[in-house]
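A single protein chain has been omitted; all remaining protein chains appear in their positions.
Let's look at chain A:
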Amino acid sequence: MKMKYSTFSQADNNQMGEPMFFGQPVNVARYDQQKYPIFEKLIEKQLSFFWRPEEVDVSQDRIDFRNLPDHEKHIFLGNLKYQTLLDSIQGRSPNVAFLPLVSIPELETWIETWSFSETIHSRSYTHIIRNIVNDPAVVFDDIVRNRHIIERASDISTYYDELIQYANLYNQFGEGTHQLNGETITIDLFELKKKLYLCMMSVNVLEAIRFYVSFACSFAFAERRLMEGNAKIIRLIARDEALHLTGTQHIINIMQEGDDDPQMAEVARACHEQSIEIFRHAAEQEKQWAEYLFKDGSMIGLNYSILSQYVEYITNLRMSAVGLEPIFPGANQNPIPWINAWLVSDNVQVAPQEVEVSSYLVGQIDSEVSLEDLGEFEL
């Protein structure tokens, strides 16, 4: 019988001996000892990246947007809707799906830190949308009404939803065959681990491919010196996403190696074909999305064909990072090399303490003291 989930398990355990998932639920949130120090390092890095959307001035974008031709307005808004969808999912799902399963504190906190940073992204989309349209509802409402977006949404959320549902049953009833509402269901840990592994793979695809397709569109505008406030925000988001991607790549590779949980390595092998299919399907879907985005016309520097080539190129790259053979032979060259200059984070400087943002300083003590301030002092 497995250990039931508890928010504070009172069983004394050695956290250093627990696997990443499905061990004893984490009790003491301690970081003095870490089985996988990488997750603590990711947390530190993510915290050092902290930013707020309000720090970025997007007022010029309003003027730029008004002057865009209709088909480019469609591209910009479509892209933004898609980004909003992705972060709506990512702002909650890692917490809901993974936290009840995790059994080491540094990974638990990484998941929370990761998901929190996605909520900042969501808030930044509202910041952008509020600025460019008079009625933000027009944009937001379409996310659940637009067939092209909904298709993507269900693909991404299905893996999370299945994992969450199955994990709930496992937690409630444990392994075995059960009669529930007149239905016979069989719950076993191996199957649950498969759902976790595939979900992690699908999250990896979301972060590694889906987001990057949307980044390409955002930066294509900025390449023409349009919507630059938006691009500034997207750069910050891209910097965070690169870190999240590193996080899921670590989790997946630790699972595959099997030192952490030998059964997980078996699960990874059993899911090999399905993992490849997740990548293939997502790549096809992203190409269809590109077709929809450019349906009324392309934009300078980016069109359906170029974006599709980029999808293939980046899919190959991301697959090999998680031990899968690339599926698009010949797609070994980046068709939009200019995107890297936007993705590089060397020159992203937004730590509030570095740029002196007025909103950040409100309520704080001004520590600047000039000589005149001391003029009336006598000793």
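Rule of thumb we're sticking to: contacts are C-beta pairs under 8 Å (C-beta built on N, C-alpha and C of every residue); 3 or more make two chains touch, one makes a residue touch a chain; residues count from 1.
Keep in mind that, in the parts below, contacts and distances are computed from a predicted model.
Name of the non-displayed chain as stated in its UniProt record, restricted to "Ferredoxin", "Putative chitobiose transport system permease protein", "Iron-regulated ABC transporter membrane component SufB" or "ATP synthase epsilon chain": "Ferredoxin". When the whole complex is considered, the residue among A:Ser9, A:Asn27, A:Gln288 or A:Asn334 that touches the unshown chain is A:Asn334. Touch with the chain that is not drawn comes from one residue among A:Leu77, A:Val102, A:Ile187 or A:Leu245, which is A:Leu245. Considering the full assembly, A:Ile38 is the residue among A:Ile38, A:Ile143, A:Ile276 or A:Ile306 that touches the omitted chain. Mapped onto chain A, the interface with the missing chain covers residues 38, 41-42, 45, 238-239, 242-243, 245-246, 249-250, 253, 317, 321, 332-334, 340, 343-346.
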